[in-house]
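Here is the structure we will look at.
All protein chains of the complex are present and in place, except for one that has been dropped.
Chains: A and B, in written order; residue numbering restarts at 1 for each.
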Amino acid sequence: MTHTFFIAASYALVLLGFGALVLDAARRHASAKRLLAELDPRGDRP
Amino acid sequence: MTRKKRRLYILLLCGLGLGSATALTLTAFQDNLVFFRSPSDIMREAPPANRAFRLGGLVEAGSLERATGADGKPTANFRVTDGAHAIRVSYAGVLPDLFREGQGVVTLGTMLPDGSFRASEVLARHDETYMPPEVADALKRAGHWNPAQGAAPPPAEWNTAPRRGG
Partner (left out) sequence: MTAKADSSPSGAAPGARSLHRFANPGRFLRASARVQTWLWAAAALVLGAGLVWGLFLSPADWQQGQTVRIMYVHVPMAWLAMGGYTALAVASIMSLIWRHPLADLFARELSPVGALVTALCLATGSLWGRPMWGTWWVWDARLTSVLVLFFLWLGHAALTRAFEDQERGARVGAILALVGIVNIPIVKFSVDWWNTLHQPASVTRLDAPGMHVDILYPLLTCAFGFSLLFGAVVLARTRAAVMERRIRALQLARARREEAAGA
């Protein structure tokens, strides 16, 4: 009773979903940081 | 400060109203929220004839008979019980993987004139017990548990114990 397809599909969906979330968050965070450094180079931010 | 307090009270009041409204609605629609009815429910209140509904309970131990119908499709006869009452169920089709005696099932179908239930769909209901096969085997060997007779023994008996057998 192995249902390899169902297990693989479940893990693939979750990994894809979270992968997309992580990539999107990292991209947004990096571009905001870069733009902020450009606009306000002396601002005391991280 | 008073404005914040007022907002807090308004919010609490709204929450109270919303909560009680929801509780009343759920109580009023209680019957419709039930996914299946048990054999005892059917005995207490007979459902209208020819109206499809869901019957649920445990597959009675020793009641399952599998056969092959005239058209070559597998058929199954078994009894669904909730401890107090049992109803005979006939079904033509493939049973789900988890289906076995002692396991919960939900069946969709109609009552026949002879008081038995003709199912057009059988779903297996999973119980909330998860254990490795070795642990289940050890319990069965020790005579603690026969899966066909009902639910597993209380988890305290097997859960924290070190694994035996296997």
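By definition in this document, contacts are C-beta pairs under 8 Å (C-beta built on N, C-alpha and C of every residue); 3 or more make two chains touch, one makes a residue touch a chain.
Keep in mind the model is a prediction, meaning the values are calculated, not measured.
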May I ask you to list the residues on chain B that touch the chain which is not drawn? 4, 7-8, 11, 14-15, 18-19, 22, 26, 30, 33-38, 56, 95-99, 103, 106, 121-137, 152, 154-156, 158-160, 163
Touching the unshown chain, chain A contributes residues 1-4, 6-7, 9-11, 13-14, 17-18, 21-22, 25-26, 28-29, 32-33, 35-36, 39-40, 43-46
